[in-house]
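A single protein chain has been omitted from the complex, and every remaining protein chain is retained in its original position.
Right after this comes chain A.
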Amino acid sequence: MSANRARVVVTGFGATTPLGGDVTSTWSALLAGQSGVRSITEDWVDSVPVKFAGVAAVDPSEVLPRPEARRLDRSEQFALVAAREAWQHAGAPQVAPERLGVVVSSGIGGITTTLSAYDTFKEKGWNRLSPFTVPMLMPNGPAAWIGLDLGAQAGVHATVSACASGAEAIGYAMEMIRSGRADVVVAGGTEAAIHPLNIAAFAAARAMSTRNDDPQGASRPWDRDRDGFVLGEGAGIVVLESEEHAKARGARVYAYAAGVGYSADSHHITQPEPEGRGIIMAMTQALTDAGVTGQDVKHINAHGTSTPAGDVIEVQAVAKAIGTHPLVTSTKSMTGHLLGGAGGIESVFTIKALEDRVVPATINLANPDDGIEVDLVHGGSRKLPDGDIAAVNNSFGFGGHNVTVVFTTH
């Protein structure tokens, strides 16, 4: 661990997910092994081959004041709800505006707004569009609204790397604090992509589960009968802070955001590289960056999306880069895959696992696939050991993006 670099601590977190409208309800549902996946009832469901999704448990437009909600894309609504929870959880830190930053990402941005605005344009004409159409569809919109809400002036950013976007945002936020650009950064990911076009497009890529007769059993990472990912929606946000700043204000520290590693497969635009070289590189760099060894890592919140191609490659890479000993889980078995929001909520879950010393089990994992040597948590949650430990969150995205974030208790 480098001694002359600011250490980054986690002082707050928030989330709104298919399992609950906040972290507390989501976390207890995860520990209870509940699925947030449900049948879609909208009239467009007959036009797509997938008839279920991880719909948010609490509709954000019912939480936010109506005048505010109507100016926001659903991805922005989720982000603001989670960011406000995180900010309050952190004790609403007193920080100079020029020392406060935001890095919040989405994989697809305001696509529902884009599509519905195009319908309005075609049917009624340009002058019937909301003047807020552009800020609703722009992918930096969630970050920008949070920045406005908190008065952040140190820089407001939105890193985009498909399903690695949320984790990349947290990595970028860590680097903002380490480099001295900011004392406090609100970071994470959001996504609201449950729209027939997205489902159709992911189905066209043959990436989605079509287990229509058993929606809650559809997301089954590492199981022999997995047949694709399940689309989820929501947001997960953390408040990161320099250790010095957090200590000076007497803030409670939930974990250290100790290291981050990035790589690109440079192999195929959607398929994972079969040897997992890029994933190994991201994990190895993240451990080095965090100053921990593979033995220190006791838990991994895996990317584990339930696709036939990706799941086993990831855990084989884990065995090579870290070892077979960590308790590995995929919370996507319960939330579905939040795309750009995944790295946000799963970082929150990784931090909660360290705080409570417990790892939620992967559900629907009846028959683990061949070639898996790591310790997959299934059939019930498992305890983490006492003492100084580390945990890892992996996020990978279409385009070959790999991001690993390391959190520690010390």
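Basically, a residue touches a chain if its C-beta (ideal position, glycine included) is under 8 Å from a C-beta of that chain, and two chains touch if they have at least 3 such contacts; residues count from 1.
Quick note on the criterion: contacts and distances are computed from a predicted model.
UniProt lists the omitted chain of the complex under the protein name "Acyl carrier protein" (options: "Anti-sigma factor", "Branched-chain amino acid ABC transporter permease", "Alpha-ketoacid dehydrogenase subunit beta" or "Acyl carrier protein").
Residue in contact with the omitted chain (choice from A:24, A:39 or A:130): A:130. Across the interface with the omitted chain, chain A contributes residues 65-67, 70, 127-132.
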